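Everything on this sheet refers to the single structure shown next.
All protein chains of the complex are present and in place, except for one that has been dropped.
After this line comes chain A, so read on.
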Amino acid sequence: MTHRSSLSKARPETIRPNTLWLLGPAMLVLIIWTQIPFLLTIYHSFRRFDLLNPERQGYVGFGNFVSLLTDSIFWTSIGNTLVLVGAVLVVTIVVGLFLALLFYQDFPGRALARTLVISPFFVMPVVSALIWKNMLMHPVYGLFAWAAQIFGQKPVDWLAAYPMQSIVAMVSWQWIPFALLLILTGLQSLSKEQLEAAKIDGASAWQEFRYIIVPHLAQTLSVVVMLETIFLLTIFAEIYASTSGGPGLATTTLPYLIYLKAFAEYRIGVAAAGAVFAVILANIVAIFVLRLIGRNLQATKGGMG
């Protein structure tokens, strides 16, 4: 009876019934699914847990964190991670923007071309890395080596001579379609009349791009930056399948370092500490990016108003 009275008292509740008991189980599964691994990671980051040495295990306080922070490899890996993310962001956005402007035009066979240009995004990272490594960049069997020889050049061992650049190329190749797709969608929401009006006023192509297209795309670009940053921070498969973090430490990023600690050295405690740092790093970057985007959005709003 209380049920009915409450219904009659507050109208909004009749429109929105209590759905917690429906959502609850799914929420519970989600929480278990995501939070228990995280809590376990934190637990292990405070323990010595060397898989191969069961005799030496137990609580070590901040030992694992200290071990990482005093390790020059850790700092190199953080630097590499930021370089990789930054470089890929720049390349994908510049090339993605350029391609999006191309694909925005009308030309015969556009639908097919659009489908084709998106396809790299659907290739599995490991597969794409192996193709780049063995079929394109290989100094003996690769396509690039073959092309170099045709022009009388010495073949380059890309992955050894330019490891980070090679990884950036691979990852960018995969993520350009993503940037392209989002930017293209952004462009399509731009009304053609605005562009026509600009043309009538005598705006050059550059002015059109600078003063109409770029401001219009500001929001889209912010979203691309944010989403890509989140995904790129965890890039692992390309490095695993092509350079294995080397040569030396040239392509050892934080995710790869965590993998090495866990599965090459079997030091689960140190790996867990690394994972905690990865979460912290992702949060710092996310806050930074979010703030940047927030400011951006406000700026565009102000401009419109």
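Quick notes on this one:
To be clear about the criterion, a contact is a pair of C-beta atoms (placed from the backbone, for glycine too) under 8 Å apart; a residue touches a chain by one contact, two chains touch by 3 or more; residues count from 1.
Methods note: contacts and distances are computed from a predicted model.
Note on the omitted subunit: UniProt lists it as "Extracellular solute-binding protein family 1", one of the names in "Protein translocase subunit SecD", "Branched-chain amino acid ABC transporter permease", "Phosphoribosylformylglycinamidine synthase subunit PurS" or "Extracellular solute-binding protein family 1". Note that of A:Gly86, A:Pro215 or A:Pro247, the residue touching the chain absent from this view is A:Pro247.
Interface note for the absent chain: among A:Leu84, A:Leu97, A:Leu260 or A:Val289, the touching residue is A:Leu260. When you scan A:Ala26, A:Leu39, A:Ala111 or A:Val140 for touch with the missing chain, the hit is A:Val140. By the touch definition given at the top, chain A reaches the unshown chain through residues 50-54, 56, 67, 70-73, 133, 138-140, 155, 157, 159-161, 163, 243-250, 252, 260, 263-267.
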